[in-house]
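For this view, one protein chain was removed and the others were kept in their places.
When the chains are written out, they are named A, B and C in that same order, and each has its own residue count from 1.
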Amino acid sequence: MYSFNNDYSEGAHPKILEAMIQANLIQNGGYGLDDHCSHARELIREEIGQIDSDIHFITGGTQTNLITIAAALRPWQAVISTDKGHINVHETGAIEATGHKVIAMPSNDGKLTPADILKALEDHTTEHMVQPKMVYISNSTEIGTQYTKAELESLHHICRQKDLYLFLDGARLGSALTSPINDVTISDIAKLTDAFYIGGTKNGALFGEALIILHKDLKQDLRFLIKQRGAMMAKGWLLGIQFEELFQNNLFYDLAAHANEMATLLRDGISSCGFSFYSDSMTNQLFPIFPDKLIEKLEKDFLFSIQERFDNNHSAIRLVTSWATKEEACREFIKTLKDNIQE
Amino acid sequence: MYSFNNDYSEGAHPKILEAMIQANLIQNGGYGLDDHCSHARELIREEIGQIDSDIHFITGGTQTNLITIAAALRPWQAVISTDKGHINVHETGAIEATGHKVIAMPSNDGKLTPADILKALEDHTTEHMVQPKMVYISNSTEIGTQYTKAELESLHHICRQKDLYLFLDGARLGSALTSPINDVTISDIAKLTDAFYIGGTKNGALFGEALIILHKDLKQDLRFLIKQRGAMMAKGWLLGIQFEELFQNNLFYDLAAHANEMATLLRDGISSCGFSFYSDSMTNQLFPIFPDKLIEKLEKDFLFSIQERFDNNHSAIRLVTSWATKEEACREFIKTLKDNIQE
Amino acid sequence: MYSFNNDYSEGAHPKILEAMIQANLIQNGGYGLDDHCSHARELIREEIGQIDSDIHFITGGTQTNLITIAAALRPWQAVISTDKGHINVHETGAIEATGHKVIAMPSNDGKLTPADILKALEDHTTEHMVQPKMVYISNSTEIGTQYTKAELESLHHICRQKDLYLFLDGARLGSALTSPINDVTISDIAKLTDAFYIGGTKNGALFGEALIILHKDLKQDLRFLIKQRGAMMAKGWLLGIQFEELFQNNLFYDLAAHANEMATLLRDGISSCGFSFYSDSMTNQLFPIFPDKLIEKLEKDFLFSIQERFDNNHSAIRLVTSWATKEEACREFIKTLKDNIQE
Partner (left out) sequence: MYSFNNDYSEGAHPKILEAMIQANLIQNGGYGLDDHCSHARELIREEIGQIDSDIHFITGGTQTNLITIAAALRPWQAVISTDKGHINVHETGAIEATGHKVIAMPSNDGKLTPADILKALEDHTTEHMVQPKMVYISNSTEIGTQYTKAELESLHHICRQKDLYLFLDGARLGSALTSPINDVTISDIAKLTDAFYIGGTKNGALFGEALIILHKDLKQDLRFLIKQRGAMMAKGWLLGIQFEELFQNNLFYDLAAHANEMATLLRDGISSCGFSFYSDSMTNQLFPIFPDKLIEKLEKDFLFSIQERFDNNHSAIRLVTSWATKEEACREFIKTLKDNIQE
């Protein structure tokens, strides 16, 4: 049964795996202090146009988020997120476990606005309340939407004005940057944020996220915190090799573009059948709203998750494509969809 | 200038202070292991009708909340509160600082309902999310409302059913129990909750809250945690003496009843002028909605805080009465109010 | 039975209590933002000769320690203490509960030396280990010894050189500063440390410690942390009043001097009987080494604690005097001692 459950159901892109195989028996220094990591850092610094940035390779997104946020905040400070933010909903309280409140602002489209930030600041004015100090956004967002350059600039502006750090969760950054409607470059993001990460796990790597620290206040001794939280991989060069491959010959973008193309196949097919979507996603996560009976039928042939009940007999499901998604699988899904609605 | 800012603007009721003076030069054991604390525990156990309850005296409410919640939760568990809950808004992230998320459910009247709890449980269903394990309520609430016996019973029922602990913050319990509309006894509360505290600071003590632990799972080694959080007072008998006085000769209830009577004077006077209130409070906190111009005038003679802007030219203010509030002050406030609206 | 168990067995010095009585029914602002606290801060700033210092009044020592240390350290940093340090042994892991390691250096006399600090730094050289950032000392120490001015200067020097904060726990500072061998002034301490606190609980106050912050990096937003840890007393002026009294007319020193005089009575009497001591204390804590049989006899008439077994039939006991200790009680103890050894 074909799975559209997520974008991490397969291993690594063959080029990445090949590079790991080639290096397998060559000795390397531990903990990310090796030539592969150094080279990968250089490739990324060039790509983002920030030669002074600090770059750390970490195995997963939850660790990357909690380390960055814990490094940025004093004990009484908090991070602002949308209510749909991954740190607010899907990390089992990882941020609170570091001692910090997540200030969750309601959002329908999964995007945070300057107005949301101002509201959060207005709500937190005294020493009897937590002190907002960082803003957390995801691009693409948890429901597949994405920020325009103008939106990122306005968030950057308000954060500078209010002395807040801006942190961008890029678990699905590749999909956002290669979306047909995208007008943002990775160097724009490096200019407009204080820290962000580039997701590898969901874009063709076996595992790994590249955390880029741009604001000097967030750089100090970060490797101590990475080690303390168990995020400093012994065989760190495994992360370096993967990001070397991703940022050579455009692989990072090619893989994300493929995922988006597969999503477009699904989106167009679903739309052509007259179905609407829970969010306006032009990235690799789609949330079509189907009758529950239809969902039951689709579940016989495909794996996917239920996002949210829409009404008494409709629900939004979640379909995720990836670098590894097969075109046939998408066409088969649409065919199955059409067959089932024609009945 | 007379202050209606809060219910802790004065020291202690003279009887309490007198008892402290009498005992001042008598040697006592430290850390709450003394005869005054033992006697006060006995008086409270009799009053609440739970001879097996553990009782700890703590200097303040924030510490009492964070200790009780930290003792109840495993690292991945969370506490459910209303969005207006003191732990959610006014303790500078004290609960998050213990590593736990506060799941804040929207509430207009400051009260939590079984439906809110069920919603919180429905929203937290997987190991990728925090696990709700405790329910936090305040009585009277942060906006002066209070729970009926039927409401507490329904909360007790849902908590038992869903294996959640029910914790009641009684910083203003006295005011709730002596309110004209109250139908709850302190022994009802001891029957219906797993832990609650009796507020002294806001009801005539110099300082001090009596934490009552009813569920056996919350009793184990709690004094270790109290010490660790710096809440085990060296001269602990000072807390014992105060609660001895409060629970002898009905003083706890008499003081709260006075605060409520003073609030009734203000409420009736304000209503008679045709003003409405932000919440239906029959306790010692009132939130009348006044024109901003009127508020400016009142501020010349009285201290009080602004609760919330109501519309472009109206705001809700917060008036708090206490065991020490003078009847003349209340009459003077109403007179000033009337003088100013007649102009 | 007379107690030499500790220096917090009685309430407050009558002058302090009288001041609290006088102010009892006067309205004050909450949370330490009142005239008494302001005045007390001014008195202390004058006394220590540091007009720019921040001063916070906190009810107890454990909270004062954990708040100061948590405010000073980044998540991966640690505090250096002696193995006998109060934070290392007697606060139920309060510092670790804020996420920080206490690096405990062995010490026989309870005092930390520059050599100890250098050793701790040599032992912690990589990002795989915690990073020492603060030095914690107590004066007088947990075993009654005290620092000379030269010793404090050398600690100050090494801390400046190694970019470490120096924090002095002054729970028993009064006793140290009025000891017959003391050569340190409170303004010396304010010059040589980055933060210290003046103990009130063990020197005549009902409760309360005055935390003095001297290093600007430790000042930022500290009230947020104080509130978060439940250490911001609602009726904060109660602390202000007590420190106003302590720092008017020399009361702080007079009370400590009395405690030391009473200790001298005991020390001389015990020495005259040929007994030796576990530590060379010239402050209000004495640790005489007695035969166990003798201890059993003394326990019939006096309360005190056993510090440590010395050999198979000797133990060191702990005798503590205070501002309230009665001369007769000391003479009675010596008499009982002599009677029992003559048998």
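Definition applied: a contact is a pair of C-beta atoms (placed from the backbone, for glycine too) under 8 Å apart; a residue touches a chain by one contact, two chains touch by 3 or more.
The structure presented is a predicted model; accordingly, all values stated were derived computationally and were not measured.
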With touch as defined up top, name the shown chains that contact the chain not shown. A, B, C
Check each of C:G11, C:G99, C:G174 or C:G240 against the chain that is not shown and name the one that touches it. C:G99
For the chain left out of this view, which of A:N88, A:T193 or A:Q228 touches it? A:Q228
The listed residue (B:S38, B:Q131, B:T185 or B:Q248) that touches the chain absent from the view is B:Q131
Among A:Q77, A:T92 or A:T193, the residue in touch with the chain that has been omitted: A:T92
For subunit B, which residues touch the unseen chain? 70-71, 74-76, 98-99, 127-128, 130-131, 220-221, 223-225, 227-228
List the residues of subunit C that touch the chain left out of this view. 75-76, 78, 89-93, 96-102, 127-130
So which bits of subunit A touch the chain we can't see? 2-3, 5-6, 8-12, 14, 17, 20-21, 23-30, 59-64, 66, 91-94, 97, 201-202, 206-207, 224-225, 227-235, 238, 324
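Everything below uses one rule, namely that only the chains that are shown with their structure count from here on.
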Counting only C-alpha atoms to place each centre, which chain is farthest from subunit C? A
Out of every possible chain pairing, name the one holding the most C-beta contact pairs. B-C
Could you tell me the distance, in whole angstrom, between the mean C-alpha positions of subunit B and subunit C? 34
Could you please state the distance in Å, as a whole number, between where the Cα atoms of subunit A are centred and where those of subunit C are centred? 51
Contacts with two or more other chains occur in subunit C at residues 224-225, 227-228
